[in-house]
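Structure first, then comments.
Every protein chain but one is kept in place in this view of the complex.
And now, chain A:
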Amino acid sequence: MKLQAVSIFVDDQQKALDFYGGVLGFQTAADVPMGEHRWLTVVSPEDPAGTQISLEPKDHPAVVPFTDALAADGIPFCVFGVEDIHAEYERLSALGVVFTQQPVDMGPVTVAVLDDTVGNLVQLAQYTAAD
């Protein structure tokens, strides 16, 4: 068994694809019409066979209070690993991405938190070499 896909609840699937694909740089892995919505997943180009992220519509009434409460306290929904967090911070800021937390050195890891434009916060993490 392995982790195939995880879901992120998004305000708008197309806007989510524009951000996760166009801005962050993920590739579309699946895009299947499902009536009003799509089964829409993206994957990292660094690991095309790896875990997919499903950009899931916020259909269920419990989802909006949940995602809003997390965002209000600045809590990210998931973590993306990066090679150079300061370079990513500069690159994404230049593209207009809003960060609620600039990179902070937390010892074994340096982390930053950004707004995905579709209702969630996402953490970027760079693990410092264990030495």
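What we mean here is this: a residue touches a chain if its C-beta (ideal position, glycine included) is under 8 Å from a C-beta of that chain, and two chains touch if they have at least 3 such contacts; residues count from 1.
Basically, contacts and distances are computed from a predicted model.
Undergrad: For the chain omitted from this view, which of "NADH dehydrogenase subunit G", "Kinase A inhibitor", "Sugar ABC transporter ATP-binding protein" or "ArsR family transcriptional regulator" is its UniProt protein name?
TA: The chain we cannot see is recorded in UniProt as "ArsR family transcriptional regulator".
Undergrad: Which one touches the absent chain: A:18, A:31, A:68 or A:84?
TA: Residue touching the chain left out of view: A:68.
Undergrad: Counting contacts across the full complex, list the positions on chain A that touch the omitted chain.
TA: So the residues of chain A touching the unseen chain are 68, 71-76, 100-102, 104, 106-107, 111, 113, 121.
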